[in-house]
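Data block below; observations after.
Every protein chain of the complex appears in place save one, which is left out.
Each chain carries a letter (A, B and C) given by its place in the written order, and its residues are counted from 1.
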């Protein structure tokens, strides 16, 4: 079965947009226009797209420093995202956050968090709030394989199950925590799936490079959360096409492994599936072209925006807009 | 089979001593002689005794604020323990630590830690040190059911398995974290055993009120650690006879539950088993009498000791014996 | 006016706000059925039910994180961290997440959230259950920090903290839980960021916080009989800090003493002294002196603990010698 054509096209479009954005982010970084760091999710697009398409508009996304895709997938402005990477005043956070903290609350993108594991209890908290407000909202929380070894992961999973919270935890297992292979620092083979039982949860291990599988998994776990049956823990197998962060050539990865995974590029695979499933090549080409154009425009807008404003340094510590700590 | 008679008598003797010490601690507290807090392990003696008897002299014990028994079981001075509870200068820590921090490094009692879960990675660290020093030592780390829900538990178990450390983690499941029933805050029925698989470990769930079972479990897991096969996680089912800490009447516990568990008193049970197994009643009575006398003497010594010395306040922050932070 | 203990006043403050605002929720370890290990939340479960007053696992990171996520999405959570020492186990949540997220998102989220915690020494609990940690919070931009010294302020400042749109760390001194005092009837809300002058003197200004306030007052009484007339200021709120009141009183007397329960280095006393050293140097008539616990972990035994913390005698003695 699988999703209908409209959904599939949406999945494809999103993946292409995220891919093009990340590639452009890489390019502008190579131009030395990005002064901080940036962590690209090249190759992991099927997970972001699968969930974003399955989510309700008012659901919550919580993600990590590797969060450009997750934020954009909820409909956040590409120009504002690129502006933030470039430290421009049109940035989503007006320069205060940078690449690692993209957030657009109006789209349910509740933040990108840069300390491993920290956003997991925060996502559970948003789910708790949805639960007691009876809003029907679901929180989805994305994190990496390496994150499964930190204390906050454990505390959060336990609490979420005990309180039966409407939250879906999605482990994007890209096989590396920074430069270190995950299996060298983890007691079990599948860092999330093999631990689901420790919280009384079903082990869910899926192909994170297959957009249909991700969409189906997302739909199922979100529905479970929405209907009050509690959290899920998903482990999606995937691969980073590039290094951990800017400037990392990822030379620590075996060539064979890289070759194998590159051949399973989620976008290339999906495009072939759509084409062989009867979707018109012209339609796919239009999606490709539109995405490129969208990224071009966003990049142009960001490049032309003035730099972040110095006068904002002391604003928005407090809800009154200021930062006064004394009278 | 089970342990030989000599071992059994040692187990019995230890349990009786720990019981009498805790009961005396309760009495002196009721006399208002203990100014801080104290957490008694009445009813949990079989675990402390089983492990202590199975341990090698130079093995390491790490325990919690509920650690009088674990510390004494390694051979630490009862008078020094009682002195510490009473804040006397003969105290094991000369008044600096109090009831929650009993430590006697000369006996391998590496400390009682008062922040839940904190001692778990520290115990792993001692095991790491033993591993690289090739000393053959094993670390044993005791903690409660409630402790299994804190992040440090998870981080430690994973690291210990990945590094194959010679450490045994012993969860004393006494069914309560302070005043809250453990099942109301935990995602699985057996907080430790049901999580062993999350670290690739065998689930070990044993009767913590049976000294023979505890001795056997201790011997087996310590041997495994000592032979380089790595850590174990043991869950021992037991029950606190009293409240969580001084002054807690534990009225939140169902009467039926209390009655049932009191009938499974580890010491009463064991005494009956020894008697019916042919051990002379006179021998058992002598152990009982000797224990009482030992506690009497220790209490007397502590009562007569002068109070902790004010001039010690600024000593032993640093290895030079002092506390200077400036020149 | 009713006479309440400090712990009763805490419960009354929470109850007042939970009644008023259905988005206020309260979570923590042993806070619901048991009413808290310090019995400062007795009765709340009965009044507001198990959904709004919830026991948690021993998972401080999850507790604070959950409160943060809820605060971002429409609730006003109150969290209890049983002892302030345990703030260390969730310090990332507090210092890196709660404190910074509003700023990092340039104001996209608000975090109306209160973290209450039992603070300080005097209970012979030893170094891991006795710290005065208000300075840890004060040093982190993005956190408001409050520490009341009376039952009335416990209620009024806690109510203000709950109504505040920003995250507040609320420190309840363990050694004060048992004290009694008059608490205004009916709705009682104080204002954050206001110090209170408790005694006006001519010769020196003694600034104190929480459990050190009654000690400073007692010391001022003794100093009076020695001919030294001291102003006593209760700081009440470290962030925002009422520098206007504090500096005014320092200027009037020309001498500043601070009384801090925390260890020696980098406390709020150093901050206030430094502000005075920059902003009213010319009004100073002599050295500014901090009276603190020495820079050691707090010992457990009664005689040691009592002597380590600033005593009335030490305050009197220090001021007397400095004013000579």
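Convention: a contact is a pair of C-beta atoms (placed from the backbone, for glycine too) under 8 Å apart; a residue touches a chain by one contact, two chains touch by 3 or more.
All values derive from a computational prediction rather than experimental measurement.
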Message: Looking at the full complex, which residue from B:3, B:69, B:83 or B:151 touches the chain that isn't shown here?
response: B:151
Message: Among A:149, A:174, A:209 or A:232, exactly one should touch the missing chain; which is it?
response: A:149
- request: Write down which of A:10, A:24 or A:101 is the residue touching the left-out chain.
  value: A:101
- prompt: Hey, which of C:16, C:56, C:73 or C:128 is the one touching the hidden chain?
  reply: C:128
- request: Please pick, from C:239, C:259 or C:316, the residue that touches the omitted chain in the full complex.
  value: C:239
Residue of C:8, C:29, C:55 or C:85 touching the missing chain in the full complex: C:85
- line: Residues of chain B touching the missing chain are 60, 62, 93-94, 96-97, 101, 103-105, 110-111, 113, 115, 118-130, 132-133, 137, 139, 151-152, 155-156, 158-159, 162-163, 312, 315-321, 323-327
- line: Omitted-chain footprint on chain A covers residues 35-37, 87-88, 91, 93, 95-101, 113-118, 146-147, 149-152, 177-180, 184-186, 252, 307-310, 312-314, 317, 323, 325
Message: Tell me which stretches of chain C touch the chain missing from the display.
response: 85-86, 88-89, 91-92, 94-96, 99-100, 103-104, 126-128, 135-136, 138-142, 239, 262-271, 273-274, 276-279, 281-282, 284, 286-290, 295-297, 299-300
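The rule we apply is simple: only the chains that are shown with their structure count from here on.
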- request: Taking CA centroids for every chain, report which one is farthest away from chain A.
  value: B
- prompt: What whole-Å value do you get for the distance between chain A and chain C if each is reduced to the mean of its CA atoms?
  reply: 40
Query: At what distance in angstrom does the C-alpha mean of chain B lie from that of chain A?
result: 45
- line: Going by residue number, chain B touches two or more other chains at 149-152, 184-186
Field: Residues of chain C engaged with two or more neighbouring chains
entry: 56-57, 59-61
